[in-house]
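A single protein chain has been omitted from the complex, and every remaining protein chain is retained in its original position.
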Amino acid sequence: MMYINVRKTLHGSEGGINLECEFELKHKEFLAISGPSGSGKTTLLRIIAGLEKAEGIIKVDNEIWLENKKFLSPQKRSIGFVFQDYALFPNMNVLENLLFVNKDQKLAKRLLEMTDIFQLKNRYPNMLSGGQKQRVAICRALMRKPKILLLDEPFSALDPDMREKLQDDIALLHKEFGLTTIMISHSPSEIYKLSDKMIQLNKGKIEKIDTPSQVLLKTDTSEKFSLEGMIIDIIRADILNVAIVSIGNRIVEIVISRNENKNLKIGDKIIISTKAFHPNIRKKEQK
Amino acid sequence: MMYINVRKTLHGSEGGINLECEFELKHKEFLAISGPSGSGKTTLLRIIAGLEKAEGIIKVDNEIWLENKKFLSPQKRSIGFVFQDYALFPNMNVLENLLFVNKDQKLAKRLLEMTDIFQLKNRYPNMLSGGQKQRVAICRALMRKPKILLLDEPFSALDPDMREKLQDDIALLHKEFGLTTIMISHSPSEIYKLSDKMIQLNKGKIEKIDTPSQVLLKTDTSEKFSLEGMIIDIIRADILNVAIVSIGNRIVEIVISRNENKNLKIGDKIIISTKAFHPNIRKKEQK
Amino acid sequence: MDELNFTPFLLSFKLAFTVTIILLVIGIPFAWYLSRTKSKIKPVIEALTALPIVLPPSVLGFYLLVILSTSSPIGKFFWEYFNMKLVFSFEGLVVASCIYSFPFMIQPLQNGFENIDKNIIEASYLSGKGPIMTLFKVILPNMKDSLLTAIIITFAHTVGEFGVVLMVGGSIPGKTEVASVAIYDFVEMMDYEKAHIYSAIMLVISFLVLFAVYFINHKNKRKFNDVY
Amino acid sequence: MDELNFTPFLLSFKLAFTVTIILLVIGIPFAWYLSRTKSKIKPVIEALTALPIVLPPSVLGFYLLVILSTSSPIGKFFWEYFNMKLVFSFEGLVVASCIYSFPFMIQPLQNGFENIDKNIIEASYLSGKGPIMTLFKVILPNMKDSLLTAIIITFAHTVGEFGVVLMVGGSIPGKTEVASVAIYDFVEMMDYEKAHIYSAIMLVISFLVLFAVYFINHKNKRKFNDVY
Partner (left out) sequence: TSTNVSYALDELIKEFKKDNPNINIKTTLASSGKLTAQIMHGAPYDIFMSANMKYPDLLYKRGIAITKPKVYAKGAISFFSVKYENPDFDTLEKVRQIAIANPKFAPYGKAAIEAFKNRGIYDRIKNKLIYSETVTGVIPYTIHSADVGIVAKSSLFSPNIKKIGKFYSKDVNPKYYTPIKQGVVLLKHNEDAKKFYDFLFTKKAKKIFKKYGYIE
């Protein structure tokens, strides 16, 4: 059980904004935080980790991390943190970065293999690509076998395949290590896939806090299938027109009628839905 | 016109890999590069910018940037570069970072307003959030009014709204400034939306080079609507089962039949398609 | 104390100021070169650079005296072509102090250069700026601490130096009798009262100079380095 | 040269070595404090720290003699409670040199501490490591250049120091007659041949020591700092 109720004044882009957050988290829950740039997500994580002072209360399993004058140092908080900018130790190679936290060779090996960078174990950070650094940072955070894992946009520098793979790994590790996890993410599908609860932050305040499906699934109940998308192109083909629609970061072609065509132009946000729809679903063959 | 044909040995995760790329770019074209982490994308951009030595030829509008012993210094290459890690000047505030490149106050103001950070103009970089830094980096790169703009995952730290907004801005600037742009991106929809041409890089080699639609639209011609997705949840509701499917980073509920239900489980990649499908498309009301 | 004489102090600070400026001009490119070079002989140059500190000042002073005197080729050259005497003259003190304080300038600067984030240098190049602009607008402002250390150590050290100065300069009042030499003379003459007063003045002035520098630096740094 | 005497060299290097070690131990926490403190009096402390360089060494030596002698409270204290004489003894040289060389150790260290990336310190705390572990495993290894500068300047400076040493030590052969004093004596005796030989030995040894340090550092750095 984790109870958080903190306040802090930030210097937002339009003068001072107040970060004011109160929420609870159950043991082994997975919380996602999303919100626009500068809304205080990173700061909130840093406060939880004890890297930043704030007013208020943080309680974890009856252990008080913050309250009035009480302040538990970051070392004593059982936390794994993946920084937005990785913060690897430049003087240690990949393996040493992991072993610095904890001498468990086996765990290190397992984490590195999981993230496909075991071959890089003797490399120093400045010889890694962005995505490689990010993976090392994730591994290092887990080396402490923390109770609580804090992830600040942990997959932002990764290609979709690696991203998906690591999402699965995080999900697995979350379960296996019995972690309580808080992750900052901008991707709804990632949030839905991984988290049990999500917070939408805006200008320092919690706008919504609920399960991801409540926040993210905006289905109009009268319709069985509905998707948001945006027209990024319209191709005139023979008698038909084809709209290229981006849904999330996937792309799909949709045939549109003349009538529709008149109203729609590139850049329009649209909702694709149907009442009498029963899509054909089949498994994709693995290459 | 830009002709690139470069070679360089990298230390990949499985020993040395050879970066070997040859391609041409027309004036005002927009090229996207994608590929797995560590495949050499950043290195390729750095070679083009002159930050890294390599063998081969780089020619831009009959100006030779690289050939045998010839090497044009980065200063002399008309380039704007947005770094994966921003590389803002810590000793200058936001505005000074821009004006350092070029004293054009008006342009600076316009760029900062466009990216919603004009109010932050007197802040120093260490007081900015990740996304804010990224925006400053983009503005700074454009201050030089470069012929060629190089972007290394320019939107990775941004929330979807800001991301979309900046994509539009980049598209606009690309046209308005008559830029030739090369962007590293992991998002197919972003690539489709912005670029005229794309390269898929793998282990230092060009795997595919074509228009984004050729590379990204994998529609089976016999079907009119087809989307790739992944099942992230299956909810048993009354007699029906509902699958939660992530498409790109959007999420959708799809009713599935008992039969389908048997074959499908969480984590399966699926293709959603229909032959007799005519979706209802309507504009989303703006809030 | 009817006869407090401020000339030695003026001379001292004039000397320290001149030497610091000259060494900055020489030291910045030299340290920059050292920090960038991949040359095999880099450790040799580095070790040589530190050598002037290893010799006792008056011994170094003795060798400098031999090298710079008008009977030596170097001294002769300067004497004949520039009409400049390099011993027993203020110019001589400047040259000698520059040599003696050289390592104190180089070491912190090189250190600073080596710590600069490579990325911001590249960012500056890509902003179309050449090495000079980059040096003055990006590199040096981002290594203010090292620059300050270099300047302060060099300055203070030149003010306090006296072994070399006494040997090469003699102690010609108004010309080469700097404060450190003057104080030394009082001690030698057992005029401890004067020695105390002069030392105190020296310490107070130096303290004020140093304090001012640190204070300004402190204020300045707040601006872009501090959090919340 | 029947009577080349190596004792002064041994003494010199023993002194420099001891002083460097002691100052490292004192200097690291002190410089760390200085680099972190937000106290208003920080510039005052910084300015005070630099003061020992500003006084001419033999004058500083004179004051140290006064302060450390057995007739002063400090000297008395050490004499009565530790049976340690702080003047005309090797221990005295160590104490005096520590005071004199203090700024040379502090300045580069403070500088290094101020340049360390805050993020990696936080990362270390979040790895569950306390300040001590963080200091030794993360901070110091990532400021090797500054550490090296501090050590080399301090070491070289102590080797070359002679004003203070001469005053406080009383050039007792085998006890306080370090190499710098010995060389100085030869110059004073105008025994230039010996002075040359001793200077040369001094320079060669120092060069070798410095070269070795730089060379090892060079090799080491390659490992994690160099590109391709």
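The letters A, B, C and D name the chains in turn, as written, and every chain counts its residues from 1.
One rule holds in what follows: contacts are C-beta pairs under 8 Å (C-beta built on N, C-alpha and C of every residue); 3 or more make two chains touch, one makes a residue touch a chain.
Computed from a predicted model, the values in this text were never measured in an experiment.
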item	value
Among the chains presented, those that the missing one touches	C, D
Options C:T70, C:N119 or C:N217, residue touching the unrepresented chain	C:T70
Candidate in contact with the missing chain, chosen from C:S58, C:N115 or C:S146	C:S58
Sole residue of C:F17, C:F77 or C:Y192 that reaches the chain not shown, by the stated touch rule	C:Y192
Touch criterion as defined above, residue of D:L10, D:M189 or D:A212 at the omitted chain	D:M189
Absent-chain interface as seen on subunit C, which is shown	58, 62, 65-66, 69-71, 87-88, 166-167, 170-173, 185, 187-193
Absent chain, residues of subunit D that touch it	62, 65-66, 69-72, 75, 87-88, 166-167, 170-172, 185, 187-190
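As a convention for this text, only the chains that are shown with their structure count from here on.
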item	value
Intersection of contact partners for subunit A and subunit C	B, D
Between subunit C and subunit D, centroid-to-centroid distance (C-alpha), Å	19
Per-residue overlap in subunit A, given as positions that touch at least 2 other chains	11, 85, 127
Subunit C contact footprint on subunit D (complex, rising order)	42-44, 46-48, 50-51, 53-60, 62-63, 103-104, 107-108, 110-112, 114-115, 143, 145-146, 148-149, 152-153, 156-157, 159-163, 180-181, 183-184, 187, 195, 199, 202-203, 206-207, 210-211, 213-215, 217-218
Subunit B-touching residues of subunit A, taken from the complex the two chains share	11, 13-15, 34-38, 42, 84-85, 116-117, 119-120, 123, 127-132, 135, 153, 156-164, 168, 186-190, 192-193, 213, 216-217, 219, 224-230, 232-233, 243-244, 246-257, 260, 263-264, 267-275, 277-284, 286
Interfacial residue positions of subunit A with respect to subunit D in the complex	49-51, 73-75, 79-81, 83, 85, 87-93, 100-102, 124-127, 140-141, 143-144
